[in-house]
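In this view, the complex is presented without one of its protein chains, the others remaining in place.
Coming up: chain A.
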Amino acid sequence: MTTKQISIRRYLPERDDAPFWQPFEVPVDDSTSLLDALHHVKESLDSSLSYRWSCRMAICGSCGVMVNGIPKLGCNTFLREYDAEIRIEPLAHFPVRRDLVVDMEIFLEHLAAVKPYLIDDAQQQEATETYRQTPQQLARYRQFSNCINCGLCYSACPQFGLNPEFLGPAALTLAHRYNLDSRDRGKAQRMPELNRHDGVWSCTFVGFCSQVCPKHVDPAAAVNQGKVESAKHTLIALFKG
């Protein structure tokens, strides 16, 4: 079995104030994922390594890391794709807690701010009744509902890097996803968040969020469709007085 070298940016606040790079030699074959390599490090080389993971199949969104400066999920990144050096860092633009573990609290706050759930205050139907939705109505938002909250898009977004108060790609995409849902009546509650400077208007369509999204959600499209909605909302409010 051949081996490859990976370098991991370690941060152990109780031992050292500054992060440092540590190389590891890991066994690889065609099916070795980056997450497999991290498991090998943890189990056989250095048990002090901290990283997040859960499902191993790009569903849970826990194992996001920077690989040679690009945000990726550890579980669907394969070492066979890298010939030269492989440098693993914690997700960019988030405070690092320890090794590859980052503090994602602000991301969760941004998600909660856009009320990402069905709102139907009018209670148009009984709670026991099934909501009906046609395939055409589903198609309007389906792509945007595939988000797994992995946060890769936040590490790809320079605007979030410059200003962490920017709601960011995933939260704005989720807001748009519910605004497009025929069962939802909560758009009026979400628009004030989107209309803010730290809402859709902080996006400059760099578009890297859509490049790195492991679920092909295209958050850049959703955010910029949100700008159209925000402009319409503001204009209509202007005429209504």
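Structural remarks
Convention: contacts are C-beta pairs under 8 Å (C-beta built on N, C-alpha and C of every residue); 3 or more make two chains touch, one makes a residue touch a chain; residues count from 1.
Everything that follows uses one rule, which is that contacts and distances are computed from a predicted model.
Chain not shown in the complex: UniProt lists it as "Fumarate reductase subunit C", one of "Fumarate reductase subunit C", "Cell shape-determining protein MreC", "ABC-2 family transporter protein" or "Chemotaxis protein CheA". Checked against the hidden chain, the listed residues A:4, A:42, A:56 or A:227 yield one contact partner: A:227. For the chain missing from the display, the contacting residue among A:12, A:59, A:101 or A:206 is A:206, taking the whole complex into account.
Mapped onto chain A, the footprint of the missing chain covers residues 13, 69-70, 92-97, 103, 105-106, 136, 158, 161-162, 164, 204-208, 211, 218, 220-221, 224-225, 227-228.
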